[in-house]
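All protein chains but one are shown at their positions in the complex.
Entry: subunit A
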Amino acid sequence: MVSHNKRLVAALAAVAAMGMGLAGCGSDTAGTDNGGSSDGGKVTITYMHRLPDSEGMTLVKDIVAKWNKEHPDIQVTATKFDGKASEMIKKLETDVKSGEAPDLAQVGYAELPEVFTKGMLQDVSQYADQYKDHYAAGPFSLAQVGGKTYGLPQDTGPLVYFYNKAEFDKLGITEVPQTESDFIEAAKKAAAAGKYIMSYQPDEAGNMISGLAGASGGWYKVDGDSWVVNTETDGSKATADFYQQLLDAKAVTTNPRWDPSFDASIKNGQLIGTVAAAWEAPLFITSSGGTGAGEWQVTQLGDWFGNAGKTGPDGGSAVAVLKSSKHPKEAMEFLDWFNTQVPDLVSQGLVPAATTEDAKTPSDWSNFFSKQDIMKEFKDANNNMGDFTYMPGFSAVVAKMNETAAKASDGSGKVADVFSEAQTTSVDTLKNLGLSVKE
């Protein structure tokens, strides 16, 4: 329910944003004071995030309160943005222009290049280097664009496989199939019994399917000053083929991830296995409403997408320093502290990018996931992630992929179209931004 409510809030926010768009003025006052007021050496830092902040988690404001208590000179105000990433970026874009943006803002790795291109980030390389060894190298580089650092990584979103072990056993599938053909065979067997061991989520296609396809190699490469785009890689073809076979055999659910029907499919026991991003664990527990609690497990992706045992990214965020910040040094100081509050961040459902402390699986997670140390699985997945560079303007590609993916789920299109549309949209988007593309 939580996740769905969030979508509703997002929809509301979208409508509100529409209103703002028509009124031609997108800044509201939501406590984002300029951060420029420094009286008597006291610095105010503002931080905007999109963390879940739900019941039972360590709330962001409580984490920040700890900092504020210890640092009377650097006072931080955190604001939560209720809405989609694209809406938050639009708001920040307007705010940066009018000089009212917060000092720090959560930016997904997929959006960071776009946000840089839109001129919203501040180069903080000189402050970032001292914090470099607090983070895994991969995520740290995702907070960089063209060798310069614009923030610090917060969490990562490796893709893994969630499945209900008890239900698998009942169907006589004793182990998660490791090859594509074995998996499809098992999926058909399960479907015959009214169960599904995979979900096809059209509204997450752009984020998830790009990650699955990207496990075996990225789509976007920089050659000199130009982009080389190939979204129809062998990995993409294998991914398309995998889902197309499942769709054709009606051996996969097609409920959108953020639609109530997805939650319903877990609650009524139909859906007993799915690819999910690591950060989905607490959301998934809520979605399930307790169905199958203690029976679910987390495991690595099999070799289903031509991925040779590798996995790919889906989500994960850095916190970036925005261009209008007047106190980048202090902002980075707070940011490094915040992003290394490992247990608190874990409670928010994150797989922290920080390596300063070992992340432990919270007990309510392990209760749901068969007493398993799922944080270890997530970390293993993280260390096994393919390299995927995102291009500026990727959000337009995501939108097009989702729309095309939905057409494949009702049979009016093919999964392969998702990747061919991604190709044309990617090239168009880069060109429209005035960037050069090698074709």
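The rule we apply is simple: a contact is a pair of C-beta atoms (placed from the backbone, for glycine too) under 8 Å apart; a residue touches a chain by one contact, two chains touch by 3 or more; residues count from 1.
Methods note: contacts and distances are computed from a predicted model.
Peer 1: Quick one: find the hidden chain's UniProt protein name among "Archease", "ABC superfamily ATP binding cassette transporter, membrane component", "Zn-dependent metalloprotease" or "RNA polymerase sigma-70 factor, sigma-E family".
Peer 2: Looking only at the record, the undisplayed chain corresponds to "ABC superfamily ATP binding cassette transporter, membrane component".
Peer 1: Of the residues A:N68, A:T117, A:S366 or A:N384, which one touches the chain left out of the display?
Peer 2: Answering carefully, the residue with contact to the hidden chain is A:T117.
Peer 1: Out of A:S98, A:S125 or A:S261, which touches the unshown chain?
Peer 2: Residue touching the chain left out of view: A:S261.
Peer 1: Of the residues listed, A:D248, A:D387 or A:D410, which one is in contact with the missing chain?
Peer 2: For the chain that is not drawn, the touching residue is A:D410.
Peer 1: What residue numbers in subunit A mark contact with the hidden partner chain?
Peer 2: 7-8, 11-12, 14-15, 17-18, 21-25, 86-87, 89-90, 113-114, 116-119, 121, 123, 145-146, 202-203, 205, 222, 225-227, 255-256, 258-261, 264-265, 392-393, 395-396, 398-399, 402-403, 405-407, 409-410, 412, 425, 428-429, 432-436
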